[in-house]
Every structure is written in structure tokens, then in C-alpha cells.
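So the structure is just underneath, and the comments pick up after that.
One chain of protein is taken out of this complex; the other chains stay put.
Order as written gives the chain letters A, B, C and D; numbering starts at 1 within each chain.
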Amino acid sequence: MFHKRHPQVGAAPGTLVIPADAPTPRVRQILYSIDGLKSDRTITDLDQLEAAPAAGVSWVDIQGFGDERLLIELGEIYGLHPLLLEDVVNVPQRAKVELHDDNLLIVLRMVRVDENAEITVEQIGVVLGEDYVLTFQECYGDVFDPIRKRITAGHRRFKEKRADYLAYAIADSVIDHYYPALEVIGERLEEMEEEAVMAPTTAILQKIQFMKNRLLNLRRALWPQREALHSMVWETNALVSEEVRLYLRDTYDHCVQTTEVIEMYRDMISGMLNTYLSSMANRTNEVMRVLTIVSTIFIPMSFLAGVYGMNFDDMPILHWKFGYAMFWSLAITLAVGMLVFFGRKGWLRPQETKNQKPD
Amino acid sequence: MFHKRHPQVGAAPGTLVIPADAPTPRVRQILYSIDGLKSDRTITDLDQLEAAPAAGVSWVDIQGFGDERLLIELGEIYGLHPLLLEDVVNVPQRAKVELHDDNLLIVLRMVRVDENAEITVEQIGVVLGEDYVLTFQECYGDVFDPIRKRITAGHRRFKEKRADYLAYAIADSVIDHYYPALEVIGERLEEMEEEAVMAPTTAILQKIQFMKNRLLNLRRALWPQREALHSMVWETNALVSEEVRLYLRDTYDHCVQTTEVIEMYRDMISGMLNTYLSSMANRTNEVMRVLTIVSTIFIPMSFLAGVYGMNFDDMPILHWKFGYAMFWSLAITLAVGMLVFFGRKGWLRPQETKNQKPD
Amino acid sequence: MFHKRHPQVGAAPGTLVIPADAPTPRVRQILYSIDGLKSDRTITDLDQLEAAPAAGVSWVDIQGFGDERLLIELGEIYGLHPLLLEDVVNVPQRAKVELHDDNLLIVLRMVRVDENAEITVEQIGVVLGEDYVLTFQECYGDVFDPIRKRITAGHRRFKEKRADYLAYAIADSVIDHYYPALEVIGERLEEMEEEAVMAPTTAILQKIQFMKNRLLNLRRALWPQREALHSMVWETNALVSEEVRLYLRDTYDHCVQTTEVIEMYRDMISGMLNTYLSSMANRTNEVMRVLTIVSTIFIPMSFLAGVYGMNFDDMPILHWKFGYAMFWSLAITLAVGMLVFFGRKGWLRPQETKNQKPD
Amino acid sequence: MFHKRHPQVGAAPGTLVIPADAPTPRVRQILYSIDGLKSDRTITDLDQLEAAPAAGVSWVDIQGFGDERLLIELGEIYGLHPLLLEDVVNVPQRAKVELHDDNLLIVLRMVRVDENAEITVEQIGVVLGEDYVLTFQECYGDVFDPIRKRITAGHRRFKEKRADYLAYAIADSVIDHYYPALEVIGERLEEMEEEAVMAPTTAILQKIQFMKNRLLNLRRALWPQREALHSMVWETNALVSEEVRLYLRDTYDHCVQTTEVIEMYRDMISGMLNTYLSSMANRTNEVMRVLTIVSTIFIPMSFLAGVYGMNFDDMPILHWKFGYAMFWSLAITLAVGMLVFFGRKGWLRPQETKNQKPD
Partner (left out) sequence: MFHKRHPQVGAAPGTLVIPADAPTPRVRQILYSIDGLKSDRTITDLDQLEAAPAAGVSWVDIQGFGDERLLIELGEIYGLHPLLLEDVVNVPQRAKVELHDDNLLIVLRMVRVDENAEITVEQIGVVLGEDYVLTFQECYGDVFDPIRKRITAGHRRFKEKRADYLAYAIADSVIDHYYPALEVIGERLEEMEEEAVMAPTTAILQKIQFMKNRLLNLRRALWPQREALHSMVWETNALVSEEVRLYLRDTYDHCVQTTEVIEMYRDMISGMLNTYLSSMANRTNEVMRVLTIVSTIFIPMSFLAGVYGMNFDDMPILHWKFGYAMFWSLAITLAVGMLVFFGRKGWLRPQETKNQKPD
């Protein structure tokens, strides 16, 4: 179900909504420039924040929103609009790109597959300024370590490029995470497809519905992201250089590809529903077929037995020497006739296996 | 069903349609400026209306349309176009934003959840002038008290900003009300989902249909609102300042989010219909299965009993010592054979519980 | 079914197609200006047509197309393009607005509800010139009397405004007629919804299909009308003043609202189809349930009776004193066992009434 | 199934594909100008082609593509691009309008209803030059005789207008042919609708599917045509005059109307599928109902008969004077009880006829 953290109805705009159990913020600042990494440290007081080095970049990462005062102070330091701060703190927010006076807000949805193949979607708020990038994450732990390593290792592109390249690298990393998630889902779908044919139970229907909802959620996360990346690539602004736009176009391509894979999976799910319903109908047919065969063979024979069980005084055959044999021959003739009739209709073999020759 | 209050077919444009039982209008004027609240009082005669203070705002709220003369008089005071007056009085009107010569008409749809989780949609007509805001509501009682409190308390933004900010605050409050409504609906959907699996009755089908219609109504209310807010944010006019547009963009974002949640709920409802239909088919299968098992086990045995109940003179087994025992062993063999056959087909266990291992 | 009055394939453009039984035209001219009504009379010969008064309007209404010569003569008097004349005479034509050299063709679809709630759609051709309006209707009798009364009564707006305002008034009146039609349909839908649950017969299915087709027809009539009104409001031309465009915007709003109500009704119809199909399936279930209960209770008991009706010499129980009593206790045990089994499955109560608690 | 005449994969562009059994081309040239018809003759050698008269038009019609050299020679005479020639010869090609250096290619799809109401779609290639029109048709026999008659009869418009008007007349004639085809289909649909209710057999299902495919094909033929006509009306070029555009707008209107009728028919077809499926389900219900009534009435009675057919020594009632009468009263009571139970459930009347009151 949908639960957005939203302030009291009618509250002033920019009101931050921080749950009682929100973790205390962990602030980490990385400074680097064309000369390489300058510093990488955890900040405990915002006074410790340093300005970016000349022609360099300052990356401030905030994890956990459990301190409203700190967030507001940070907003004042970087001149963040109250509505911008609200968007990164009051999750979930639709993925979007929003140009402010001297920064760009990028809201992204990160997807993560845990050990049980459960998929969790988390919001990543990114604020891109001229020489800084701020990242906001609700929970501890992130997925940006490969980026930090590339910075620390002094990758040429990081050193040469500015804050917009760092913002690109973050967005690219977010989109990259959809690929493993899609592969896990793809494997699940293959398992489910088999099950839907072999064992069309209510349990598999519920799995199908559940997967359908999961795909819907992923789709809902991805589509606004796709729009957001599109606007980053095609709408020019002072904060994102032409060169970085080229890189973002690549990320946009990947985003488009992931949405297409999701559409493909959704088609598969709807095919599975058909398979499921058809397997269920097949079962009814099978049950009916057995009932019909057994009933229609024995009911006429039972009638015959009933006839010769009557107590009329004057039933000559009863006293005939071959009466009993005649009864059986009659009964067996009836039964065989029925079987031949069913055989001609093709009802004696189970229907599923009739045409199973491979394609 | 749809019932719009519309004038006689062919009536002149601008004809107000006021039902006989419409409540007498309650008029309340709030005046404030950068110096804070100037006055807040209920007006009984429109002559009591005051002009807005210098660089300030006049907010006139009208609740109840039971006095056509008063409405027309108000229209003359503020120079409202007859068609504008018709739009706010002859409800329901689609949500929209319409620029007139010197004011802007904003038609919104407020949603309210009552104690029984019933959802009611009410129209809010807003007229934004250079230094005034008029609000029109059909019934007594509104949801703008938090805004009044913020004005009375002298919130900085209200004091500094003009009439357009007040209009924004009203629109924002209208959209904010959709969140609690969506949460209530979400809870209902969760309950219904369970019911659709456990008890697929006609009653739950009707609940599903009813909820589907409710969501359709909400969707129909929200989509034009979304378009209206979009035009307020991106179509420039003299009455809405650049700064307030920034605030409206935030409201627009929330409006988009609510429409997306409604689309999600609609997908859930359609999944529930599938679950319901499949549970029904499951039941038919279950009933058929029991009928088939019982019938096909006993029908051959009954035939056998019928045979040995015949009155042929010459049925040697009848007189044989172990005849009766043989009959039973034959009958039991038949029954066990059938049971084994059904067991192999997996028909002896109810199908629903066969694969219930959690995902 | 679709039947358009169309000329021979390959005929020259502008060929009028007039059925043999078309009524003789009735021509009526109304002249008015800022000084009020000048004349209102029925014309028997087109030579009697007068020019519009200075700063005034001439409204010529033609009902019945049974005189090709008269129509062509009228076309020559007002300089109508042959294709324009074809469009108003060869009905049905899609609703549209088409700018010609010195006039504007407006094709509209009027809807009327007769005494049996049957809906008929009729084409209204309107030609707007600088100082004249021509209206073309296939059959006698129209719905413009309220407009004539407003003109005759000397309504201020009619006197002050020009031919474009008259054309607006006609279009507005056409759209106004959809509201009563929609209300009649809405009431029918409510009746049908109840029937679909209570009595899911083929008859109700046919009613549903019939209503679905009726809504499709209305939709097909309304959508091009909506586009046509949209173009009248937003595409500027010399014949429609800015002020009248404001009025047309209101008519456009109503047209949008009616299309939305039709979409809502279409959703309801599709919900009804679901209800109908589900009620049918419910009936099958109910019939199956009764069959299964009765069969599975009596079939084992019958077998037992069959056993004790066998004629084996050596069936000790038959001669036992309590044999008969034992048979009954066995039979009743079997039946009760079955009933308990069915009771546990919840099959003993009809399924429809199991969860009927109101929502 | 789809079969396009296409060259070898990888062949050079402009390769003509002419089947072995293609008919020998028949070439006919008509020359006319403001002075009327100049000549109308069949050409056997392309050297016989004459130039258009001053301010006049040359119409060359080619039927049959059985001579590649002639086609290529014609292309050289009129300076046709190889790709243009490929488009008119390698059928089918999507309907389209394509501007070349000094001519305009118009590809159209003509529809024809034969004596068995079978619909065939044929491609008409039209090349419009400054003073000539070329028409290409795969088979002998065309539908342009009414146009030829209008030219021969010296219709005013043909004489006054240029080659673009002839191209319009051809396109208009193509669209005109859809009306009779749609009427034939409409009548078929009405017959099928009745059948779907009265006799829901697999045969009618196949008719429905077949008609659905036919409509899909018509739709696929019409939509690109609609786009092509749209571009001819609204995209200006040197070859089509403003006046002829006005005529083409009328043809476009008719094309839109035919696509709308097809959409309407498609909706009817989908309604028929519902009717069919529901009639099938109704049949199952009916069969089940009869089975259930007969079985549940006789099974308990049979049990009773079985009881009194048992051979217990001690069954007092058997020897009672009124035993047999009592058996029958018991049996009849049981049967009547069942009938009353079924009557209350409304199962004794067939369901289809229960609510057949006309709407």
C-alpha cells in the first residue's frame, strides 16, 4: 500500500516530516580536484564542512534524517529552497529533475535485491551545485562505494571533470542497479511459467499477482526517472556541460532499455495468467471427462441389472438356461459400444497429452 | 449517477441555478498585509466589504448559494464575468484554470473522508484578483482553518506575499486532502484482497465494483485538476508571480503523485477481479472433484450389487459358499483401483493447498 | 448500422443526394438589430429574403431538403461553396468547423430523447457569415424556440452582439441537450445494474450490449464536436469575435464534461458485463452444488441397499434380527458424515448470501 | 497472410519484381484542356504518347505490369525516380504521399466488393506532374469510367482545372468505394449478431474471427490513406493548388468518416464475441440444470426403492397391507419436495426466457 510521509494537511510549505525512529544523520565529505583526492572524512558538526578546492568538487553525503536542525542548517549553508529540502526528506517523491536558482535537484529511485530476492526501492536525493554535490539517503548504507573508489584511485575522468560528472556517475550507478534486479525477476518468471502449467493452484495465482504488482512498482519508479533523465539530456542549463550530457544520454539509453524489459515481463505475466486460467479449465474438463465415462458406461448396465432384479412372475428369460450369460453379453456390448463412442470422440486419452509433439 | 445542476435547455448564458434548499450564504472577509492581520469578520451585507489594505490581500469566503441577488451583487462589485459566476455556482464543473480580463478562475475538487470512510467530492471555486481572493463553497463548513490560523498567526510568508500566495495555499490544501483519502482506500483494498481469496461471494464482487467506481470518480476529479495546476505553473500571466509558480510546481508534483497512486489502486482492483473469478472457478472445480470421486467409486460397485441382486435361476456364484466374500473383495478392489487412479491424478487432496509453500 | 446518404461512386463533387420522400423545405427568416426584432416570417419564395439590417443579423432557417433547386438557389444567393452545401445536405457528416472564403461552416449533432427514452441524433448545419446565419435541418421541428423567444423578447446580449453570438447560442443549445439525455441514460444504467445481479439472463446481456452501442454512438457524435468547438475557441478568424470566443469556451467546457460522463457510463457498462458473467458462473456453481450434495449423499446409501438386495445364499446379516436396523444406522451415518463434510466446506448455505453484510 | 512482392534480399534499390504471369500492360492516354477532350486512345508503343495540350492535362493509365522494359521506358520519359517506380510496381505498398523533385507520388488502396460480398483491396499508384497524371494498376479493369465520362462530357470543372484536379477526382473515387463496402459489411454484421444469440456454434465464432480480420485489413488500408490525404490537404507544395486542396479536404472528411465506421464495426464485433461466449455459458447452465433436476429427483426415490428391495428377513413394512402405497406416497412426497425447492430457485423455467420482456 501507498504511504507517503506527508505533513499535516494545510501545513506551511517546506515542513519537514521526520519519523521518531529516523536514524541520526551521518555526514561524509569528499573533496577532490584535478590534483586528485584532497580529503575524505566523516563530519560530526556542519562547521567542519570545507569549501570545494579550486576547479574541484565537494561531495557531501547525508545518510539518515533524524536531526531536523542539522538538515535545516545544511539547507542554509548551501542556499537550498525549503521546497527542495522537503522533496529530499519527505519520501517518497516521484523521480524528477528540477532547476532552482543556483542548483539542480535530481530525485532518483534506487532499487536493491536482497538475499531473498525481495526488491526494495529507496529514494536518492541529489543536489548539484556549481562545485558541489549533495546526496540524501534515508537509511544508512549506500551503493556508491565503486564511485568513491574511482575518485580515490584518481580516475582521469573524475579529476578532469566537474561536479556535473559526479552527479552523472551517481545517476548511472542508480540505473545500473536495475539490471541485476531484472535478471533475478526474469529467473523467477521462468520458474513461475513452468509452475503455472504443471500446478495451476491458487498459490501460483497469488504469486503471479504479487509479481505483477512488483513489476508495476518498478515501472512506476522507472518511468518518471526516464522522463527526468530525458530532460537532463535535452534541456540545457548552466550546471550540466555538453560533454556530461553525452554521458547522460548513455544512462538514458539504459533507462529506456530497462523500461522495455519491464514491459516485456509484464506481457509474460499476462500470458501466464492465460496459461493458468486455461490449465484450470483443463482440469475441470479432465474431471468431467472421467465422471462422464464412468457414469455413462455403468448407468445403462445398472439399469439392465435392475431389470433382471425385478420380481415379476412372468419374466421368461430369468428361467432360461443362458439367461445370465445373455445378460452379461448384453451388458458388455453396451459398455463396449460406449467405449467405442468415447474412443471416436478422442475422450479416452487425456487431452493434454494428445498433441504434445514438439514444435 | 451524474447529476449536474444545469439551467433550462436553451437558457441565456450566465443563468444561475439555485436549488430551493440551498443554504443562505455566509460571507466572511479577512484582510491582511505586510503589517499582519487587519480584520477577520462575518459580513451580513455586502456594503460592509472593505477594500484590501495597501500591498495587502482581501479574502472573501462565501459558503452557501441560497441568495441569487447577493451572488449577482458580489459579481458586480468584483467585476466577475457572468460565465465565471455560473461556473462557481452551477456545480459540478470540471476542475480548470481560466484567465479572465482581470481575474483568474480556479475550479478545484476537494475530497473528504467522513467517519464511515465514505468519500465525498466537493467543488471549491477560487477567484484570484490583483489584491483579492474569493472562495465559493456550496455547503457550510470548510477545510481552510489551518490557512486562517497561519494568517492570523502572522506567518512570514503570508505577510510578505500577495493574493497569489493565498490562492496557492488554498490549492495546496485541496491537494493535501487526497493523501488521507488514499490511505483509507489503500487499507480497504488490503482487506478486500484477502476477502476475494477467502470468500469469493457476489458481495465481494459488488464491493470491488463499487470501489472501482469510487476510484474512477477520484480519477475523474484529479486529472483535470492536474491539467489545471500544470497550466498555472507553466502558462505565465500577470496575476501569478514567478515565486508563487515555484510553490505551485510543488503542489503539481503532489497532484501527479496522487494520480499515480490511483492508477496503482486501479491495477490492484483489476487484479482482485482476476483473483475473484479464479476463486470461483476453483470452487466449481472442487465441487466437481468431490462429485466425481464419490460417483465413480460407487457407481461400479452399485452395478455389481445390482448384478447379484438379479433373479436368474442359474447364477452359480450366488450359491457358492464364498460368493458374498468374493463380491466384497471385488467391490473393494474396484473402489481401491479408482482411489489409486484419483490419487495418481492428485485429485484426492484439495487443489488450493497443494502448493501453498510460501514464495 | 451505418447508412450515409452518398452520391453515386465517382459522381462530381457537390452532388446533392435528396431522397424521394424528403419533406418540402420550410424557410423562415428572422431579422434583428440593436433596435430589436425587425421581422420574423416564413418565406415561400427565396426572392422574399431580405438583407440584414445595418449592424444587425439575418437568420435563415431551412427545415426539409425536398427541393434541390431551392437549395442550390440559396447557395447562390449566399455564395456557398458546392462542397459546403453537400456537407449540410448529404447527412450524416462528422461534426466539424470549416472556414471558407467568407463564411464558416459548423456541422453539429443534436441529440433528442423521445417519450420512450429512445435517443435520436440529428445533424444541424450552421453557416455563419458576416451578418447572417443559415441553419439546415433535415426534418421539420427544431429545438431553437428558446433562442427565438430570447431574440423576440429583445434580450440585451442578442441586440448588442452580432451573427457570431447567434451561432454560439445555437451551438450552446445543441450541447445543452446532451444533459437530459445523459440523465435518462444514467437512470437506465441504474436499473440495469440491479437486474444484472438479480436476473442474469440473455435478455439483460442484450440490453447491456444495446446500451453499450448507444453510448458508442453518442461518443462518436460528441468527440468530433469537441474538436470542432475547440477549434472555434482557439483558432482565430475574422468571423468570430474575441468576446464570443469566451462564450464558446463555456460551451466547450460543457462538451468536455458530457464526453467525460459518457466515458464514466462506458466504464459502468463494462463493470455490468463483469457482474453479469459472474452471476452466471454463480448460478452454475449453485446448480452443481445441489447436484453434488444430493448425489453424493444418496449414491453410497443406494449401494448399501443394493448390497442387501443381493441374492447370495450366505449373507448372515440378512437373517440377523437387527440387520435392518443396522442397515439404517449405517446409511444414516454415511449421510450425516457427508453432510458434516459439506458443512465444513461451507457448501450447505448458498454462496451468494454468505457474506452479504453491508460494507 | 501477408505476402509482399519484394526483390531478393540485398538487391539494389529500384529493382522491379514482376511475376511471370503478370498481364501485358495496357496503356491508355487521355488528353484534354479548357477546349474540351482532345484525344482518348489506347497506346501500343510509348512513342505514340503525346505531350499535354497547352494549359491542358495528359492522363496516362497503365494496367498490368507484364513488361519491365515498358515500365522503365515510361519512367525515363516522365523522369520518375527508380524508387518511385518500385513503389507503384512492387505491391503492396502502404498508402502514402511522397513529394519528388517534379512530381508527387500518391499510393492509394482501392476496395471492391464482388458478387459474393468478398472484399478485395487493390493498389492504385498515382503520379501527379505539372501537366500529367500517371495511374498504375496491377490488373485489368478499373473503376474510373465515371471520371472518364465526366471528362468526355466536358464537365466545366475538369476543363477549367489542371492535373491536380484529376488526381483529386481519382483519390475521391477511391474513397467513395469504401461506402458500399461498409454497407455490405454492416448487413453481414446484423445477420451475424442474430446468429450469435440463437446458434452459438464454432462456425459463428469462425465467422466472427474472419470478419474481425477483414475489418483489421480495411483499417490497415485506411489509416495510412487518411494520413496521406491529411498531408495532401495541409502540406503545401507547387503541384497542388489551394483550390484543389479544398476539394481534397472533403475527401479527407470522408476518409475519416469511413475509419470511424470501421471502429464502430470493430466494437460491434467485440460485443458479438461477448454474446457468443455468454450464450455458450448459458447452454452449459441449461444442460446442467436439466441433469440436476432429473438426477436429484430420481436418486432419492431410487434409494427408497432399493431399500424395499433388500432381502432382510425382518422388514415389517414389506408385509404390511399398505406398504406399497406408503412407498409411493413417500417417493412422491420426496419428488414434489424437490420440485418445490427447484421452483423456488426458479430453475424449472429455462433461464433465457425468464426476463424477455422488451426493453
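Operating definition for what follows: a contact is a pair of C-beta atoms (placed from the backbone, for glycine too) under 8 Å apart; a residue touches a chain by one contact, two chains touch by 3 or more.
These figures come from a predicted structure and were not determined experimentally.
S.K.: Among A:Thr152, A:Asn217, A:Ser241 or A:Thr292, single out the residue that touches the unshown chain.
M.R.: A:Thr292
S.K.: Touching the left-out chain: which of A:Ala51, A:Ala117, A:Met310 or A:Leu348?
M.R.: Per the contact definition at the top, the residue touching the missing chain is A:Met310.
S.K.: Check each of A:Gly79, A:Gly154, A:Gly186 or A:Gly343 against the chain that is not shown and name the one that touches it.
M.R.: Per the contact definition at the top, the residue touching the missing chain is A:Gly186.
S.K.: For chain D, which residues lie in contact with the unshown chain of the complex?
M.R.: Residues 1-4, 6, 8-13, 81, 83, 86-87, 93-94, 96, 98, 195, 199, 201-207, 209-210, 212-213, 216-217, 220, 273, 276-277, 280-281, 283-284, 286-288, 290-291, 294-295, 298-299, 301-302, 305-306, 308-311, 315, 318-319, 321, 323-324, 327 of chain D touch the chain absent from view.
S.K.: Could you list which residues of chain A touch the chain missing from the display?
M.R.: 143-147, 150, 155, 157, 172-173, 176-177, 179-180, 182-183, 186-187, 189-190, 197, 246-247, 249-250, 253, 256-257, 260-261, 264-265, 267-268, 271, 274-275, 278-279, 281-282, 284-285, 288-289, 291-292, 295-296, 299-300, 302-303, 306-307, 309-315, 345, 347, 351-357, 359
Just so we're on the same page, only the chains that are shown with their structure count from here on.
S.K.: What are the mutual neighbours of chain A and chain D in this structure?
M.R.: none
S.K.: Could you list the positions in chain B whose residues touch two or more of the other chains?
M.R.: Counting only residues that touch two or more other chains, chain B contributes 281, 284, 288, 291, 295, 299, 302, 306, 309-311, 315.
S.K.: In graph terms, nodes being chains and edges touches, is this line, ring, star, complete or other?
M.R.: Topology of the interface graph: linear, an open chain of contacts.
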